[in-house]
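Rest of the complex left out; these chains stay put.
Chain lettering (A, B and C) follows the sequence in which the chains are written, and residue indices restart at 1 in each chain.
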Amino acid sequence: MNFSKEAVVASIKDGLLSFPVTDFDANGKFDADSYRRRLLWLKEYEVSALFVAGGTGEFFNMTIEEYREIVTVAVETIGGHVPIIASAGQSAELAKAHCKAAQEAGADGILLMPPYLTECPQSGIVEYAASVCESTDLSVIYYNRANGYLTVDGVQALADRCPNLVGLKDGKGDMQALNIIIKTLGDRLAYVGGVPTAEIIAEAYLAIGVSTYSSAVFNFVPEMAVKFYRELRQGNRDFVRQATREFFIPFVTLRDTQKGYAVSLIKAGADLVGYPGGNVRAPLTMPSEQERATLEQLIEKARTL
Amino acid sequence: MNFSKEAVVASIKDGLLSFPVTDFDANGKFDADSYRRRLLWLKEYEVSALFVAGGTGEFFNMTIEEYREIVTVAVETIGGHVPIIASAGQSAELAKAHCKAAQEAGADGILLMPPYLTECPQSGIVEYAASVCESTDLSVIYYNRANGYLTVDGVQALADRCPNLVGLKDGKGDMQALNIIIKTLGDRLAYVGGVPTAEIIAEAYLAIGVSTYSSAVFNFVPEMAVKFYRELRQGNRDFVRQATREFFIPFVTLRDTQKGYAVSLIKAGADLVGYPGGNVRAPLTMPSEQERATLEQLIEKARTL
Amino acid sequence: MNFSKEAVVASIKDGLLSFPVTDFDANGKFDADSYRRRLLWLKEYEVSALFVAGGTGEFFNMTIEEYREIVTVAVETIGGHVPIIASAGQSAELAKAHCKAAQEAGADGILLMPPYLTECPQSGIVEYAASVCESTDLSVIYYNRANGYLTVDGVQALADRCPNLVGLKDGKGDMQALNIIIKTLGDRLAYVGGVPTAEIIAEAYLAIGVSTYSSAVFNFVPEMAVKFYRELRQGNRDFVRQATREFFIPFVTLRDTQKGYAVSLIKAGADLVGYPGGNVRAPLTMPSEQERATLEQLIEKARTL
């Protein structure tokens, strides 16, 4: 751990968040060298925290042994530069193991994902998340999505019980439910926008109190991603509109042609800009040549913004 | 028609929108006297347009004969004060009849609802809406919801084809889809927030370019509703937060206990503040005594805001 | 009314149900002559009841004046041959008007559709349906679908209250909910399968007590539709499997390429077999030439079954 709880909180309250893809080699194994090169490249751009083995990093597609190695490499490579947040999830027991591994590897915080597969009641989700929070000294951000989606009472109960719960990442984009949470819990938590390609609703997020978000496209158009965040925060609506029209809308349109492309296109984009990270793992699939060509045009466009 | 197209557009680009309930007597028939009294009362408050026989006015629960009478009474009572927008919908043929009746009664614009029951392709929805627009001289706002929901290409096609389409009312609250529409069509249309109890996401709406919304609670707490809109537009986040916490969140919580309460509670509220409008018609149901008591407390709270 | 309540009930408990398309002329107006010709043609095939102005007949796309004429023509043409059931719906008031018109025109029963647009609580749906049942002497079948979907308690309440409620048509295909209704209400009601292209789940329907269903494809491949029903009832699983594989699966696949095609393809099919009924009305759209060609091949296939 290189950063205090306060520093972790500050980092997710203000500033763009980086979610790098995870590098695989030609055999589909984690490629530490390629991953180091990626992190050092992205380090040159202004972000406030690094989320390793997150959704864009295919957390759901890796074993705990791979996870441990990924977090270790990340901390070795850029630990101390900005807070490093590692994921946890799948089941309470496995999530505790993730936390332990992350803490041992020197990570600064945890992004807790929902449980695997099962339907679950609000009180059970709270228990799941609380048991994980209580197992670790690290600060925890809860990723509110899918079968683990908490409404306001659940978020309040979790926050009341766990002092090290510091943030809530929204993965659903339900403005009513999210606004009710924010207006009720206020400054108790930091709020992170986390729908796929979060820039597409960044203005709405910001208006209700979500001051930052995860940028997946930062993986392949980092300059534009950083600029978009800065102009958004400065209230430059013209730039936001232009970038949305010229880059984010066509990107989201391409993304929505195939399930899982919110991740797959990012890996293709990284490859196109000279930082290949191998192929995504099944059940994800790589884009076609034609889709890559479309993406390449979008990258060209992003460079003009 | 008392207002030009330009005046109608201006009225839905800036200023709160009133959607009065429709008054029924003890036998469930339209009560013109009671309705006149309501309109004259609400006229005292600052709104920019009046939507008669809208969703809150139970448009879906009336025959065209009743509709004609309601619009006629509204125009007679406060025509010329602010633009009067009347609904249309159900089928292309009936919607054209609604438009004709509204125009004959002196209304200033049309709010076009989705088709009844059937699933429909985007091109079919465009054809449905365009055929209605082309049948009338009135300015039309399309209510984008349910089976008639248009995505960006559909909205664009409709706007390109129909010069008298002047606005889009959102009834879904999908921020990504709505933002894509707004960033693409820009000033071609005016955008109106129209999810139930729209104040609950008014900040998010405003941030992406939806400068006004329909206020159902204006029916029973008009002063607070007007104040909320004004403070929102002036960027008073403290007031917005306080009113959201103390009034809108508990109201929405009560509303979500029963389907249809987005309308039913409004009628109960109007009754509680001395402007009874009778009962809602089936398939809607009136709140219980206990729910009325909860609502009464909320009204008390609204008066302190 | 040519048939007693008992005869109506018997007709929907056993035997295929015909839902003819509604004929429109080149100007999109109801074409009575073409419609008569259609009914006389279909009369040659063995069905147990005729549903006029039903879903396939674009009930949702017509005014009450058109509706009255359609029902009148149907009764004049084949009244007394089999029970004629006419639709009602949209709002309680309009549905009562539909019932009155149907009864005056000589129809034998009513198929009650859900309310227009609004969300509604179970008790409100019951009130909606009961008020319509109570307004008419005709036997009523409730079409359980969309926003008007009743679960078991609602169906029970409606059946207890309305002696002239004789049937429930399922439009959702939720086997658990439907089975609970059937196992609970048993012989109190007749059950009709009513998902689009109901043959695709006819075996499952039959197994839980749904002994008949609406056949839309009867409009253009009546021989095969009648044979399918007969073989299904006789337990000929080989034929059911073959017809499902060779006709219904490719048909459903084509149908699912575009919203609304459950109706549109039927009208195209009627045209292809020499009984044109004009185009569907917006918001529905007619199939493309290529889709027509595919449909033509399926018709050829049906003739070999």
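Convention: a residue touches a chain if its C-beta (ideal position, glycine included) is under 8 Å from a C-beta of that chain, and two chains touch if they have at least 3 such contacts.
Here the structure is a predicted model, which means the values were calculated and not measured.
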3 chains shown - copies of the sequence in the complete complex: 4
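Following the convention adopted for this analysis, only the chains that are shown with their structure count from here on.
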Chain centre separation in whole Å, for chain B relative to chain A (CA means): 38
Distance between chain centroids, defined by C-alpha means - chain A, chain C (Å): 50
Residues of chain A touching at least two other chains: none
Residues of chain A defined as touching chain B within the complex: 152, 173-176, 179-180, 183-184, 186, 195, 200-201, 203-208, 241, 244-245, 249, 252
Chain C partner contacts - residues on chain B that touch it in the complex: 55, 60-63, 66, 89-94, 97, 113-121, 123-125, 127-128, 131, 146, 148, 258-260, 262-263, 281-285
